[in-house]
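One protein chain omitted, others in place.
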Amino acid sequence: MAMRGETDNSFGPGSHVVEIKDVKKSFYVYVDEGQTVLSEKRRWFSRKKPGELVAIKSFTLDVDHGEFVALLGPSGCGKSTLLRILAGFETPTSGFVTFKGNAINGPDPQRAMVFQSERAVFPWLTVEGNIGLGPKLQGMGKKARKEAVAKTIELVELKGFERAYPKTLSGGMLQRVAVARAIVNHPELLLMDEPFGALDAQTRNHLQDHVVKIWQSIEQTIIFVTHDIEEAVYLANKVVVFTARPGEIKEVVSINLPHPRDRTSEEFIGLRNHCTRLIRDKHPEG
Amino acid sequence: MSFRAKLLALAVLIFAGLTINFSGPAFAGQEAFEKSGGPVDTWNRPIEKEFVVGKDIDPVHFVIGVAIAMVLLLVASNTFAKFVPVPLVRALTSVGLIVIVWEMVVYYKLVNQVLLPPPTTVIIKLQGHWAKGYLQIHILASLKRLFFAFFLAIATGVPLGFLIANFRKFSDYVDPLFNLMRVVPPPAWLPFAILWFGIGNPPSYFIIWLGAFFPILLNTISGIKDTQQIHIESIQTLGGSRMDVYARVMIPSAFPTIFTGIRIGFGIGWICLVTAELVAVDAGLGWMIEDARNLLDTPTVLGGMVVIMMFGIFFDTIFRAAEKEVVKWQ
Partner (left out) sequence: MAALVAVMIVVTVLRASSQDLVGAKFYRVLMAWLIFFVFAEGTIYYGVFKSILLAPPTAVIHRAMFYLEKGYLQINIASTMFRFISGFFIALTLAAPLGLLFGVYDKAYEWIAPASNFLRMTPPPAILPFAIIVFGIGEAPAVFVITVGCFFPIFLATMRGVREVETIHKEVVQTMGGDQMDVLKHVILPSALPSVMTGVRIGFGIGWLVLVASEIVAADSGLGFMIQGGRMRLDTPTVFVGMATICILGLTMDMFLKQLEKYVTVRKKGGGEYIYY
């Protein structure tokens, strides 16, 4: 793991970790017996004319190494879709995305994703098993694996729960397992899709501090999707505000406050209000 | 046990179940038995089926004994609740009550003894069969059949279910056939099976396999289809290949459902076993019952029923206990 201070910026053309250029994503919409169905492909045998749903109208962004970027926007504005494109689960309808100079070809442990639902953790494996699965797939030996897993468990403060099954853990602990599972592979890019949305406020704040701690101790590029304005302002140093569907960038807000941030300070509240106004305002500025 | 170890154990069990049928005589005197066409004793002399060994059981003593046992059990379950499980005791008490009523009904000549022999007679008959080895022969024959066909059903059902759930093209071709076959109760295939295979073991293998196959297949399909997208994506984002998705996500995720299917399949296979044995074989518990019926030997009929029921309970309990262990993560 590269600790803060030892940067490695030697990727290919352009020194950005992620380059997103002019990405558009749209789906076909079919109506089957009253149910609306989204589809990637046009149906071959159908006589129905599909509608079109534009999730992302046009999106351009560059992300540098070590940045903490928050994608902020109302529900359904396409931010999750963008994250999934970055992760490799979907492909853009037009435009391109590169990761370290290369095109994205499907999911990869270097672009690890933490999902919204805490049920993404595998219920049939213990905490150890879950976290150790990634290294196992990469071919790491048993001893090295055990060490890596132990280190990560300490980082997310789940010591003592190694052999517990997810069934016995709370939502907050499960999300910590999910985060640990993602970072144990030392991914260059960590993608988080509203990971704390389903948790209660206390746990959420606690985990937000966790994420910041992790970000500070390992040099991690994080892209974090949320609809919670305060969360975005609390965590990120770059907040990308989306418009409602079809999604576009309204504004990129830079936040330079030092961590740990004070939710009650004037600057914090000012920035938060700025973002709130951006989101509430229906018409894009300028 | 690690997941791999469990998978290995299951494979060994399946393999054993499939081969055990071919490993020579299952009981002493099997060759003579098959040659002579009936059960024989250790000197290869045919055993008569009608016999009584030991003294008669006095009905009055029997009823009193059962009643006392029931009371003791009840008391024990109250005071030593930890050692004696209450539901078990309650079940045994209900059964005990039925036994007592049954005995008294026949004792007081309310029902014809030929139609409904009292428990005492049934017990004596069973004891006699056991002493001469007659009962064991049939139990073994039945069990061998059942397990062979059952493991065959698992070995075919799970892989096929996996393929059907995952590969649309495959399922489109195979599905219509299975959907039709599934609705036909396995006993309906009996005459067909007898036409093809003659009387003996093969038709019963076929029928039992049919009975156990479909629940296993359907549950495997449903279990694998229910694999959550989020788990598949999770392992992909951890660097998993296609094989990893199949082996590390789909199968563990579907395992509880598959196991339930296996348990249900066993139950139906059990019913099919008995059915097949009533018609299409030459040895086994069902055959024993049917043969006894033809001789109006009601005690054996009832005794056979009781033995079948007890085996059914025994296996079901084992399956449920195993299921609890397998599903501990759910």
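Things to note:
Going in written order, the chains are labelled A and B, and every chain counts its residues from 1.
The criterion applied here is as follows: contacts are C-beta pairs under 8 Å (C-beta built on N, C-alpha and C of every residue); 3 or more make two chains touch, one makes a residue touch a chain.
Worth saying up front: this structure is predicted, and the values here are computed from it rather than measured.
Screening A:Asp32, A:Glu52 or A:Glu266 against the full complex identifies A:Asp32 as the residue touching the chain left out.
Among B:Gly128, B:Gly239, B:Gly265 or B:Gly286, the one in contact with the hidden chain is B:Gly286. Residue-level contact of chain B with the missing chain is found at 87-88, 90-91, 93-95, 114-116, 168-169, 172-177, 180, 183-192, 194-196, 267-268, 270-271, 273-275, 278-279, 285-286, 289-290, 292-293, 296, 298, 301-302, 304-305, 308-309, 312-313, 316.
The rule we apply is simple: only the chains that are shown with their structure count from here on.
Per the touch definition, chain B reaches chain A in the complex via residues 3, 228, 230-231, 233-241, 244, 248-249, 252-253, 255, 328-330.
Chain A makes touch with chain B in their complex at residues 87-89, 106-109, 111-113, 115, 117, 119-125, 133-134, 137-138, 165-167, 181-182, 185.
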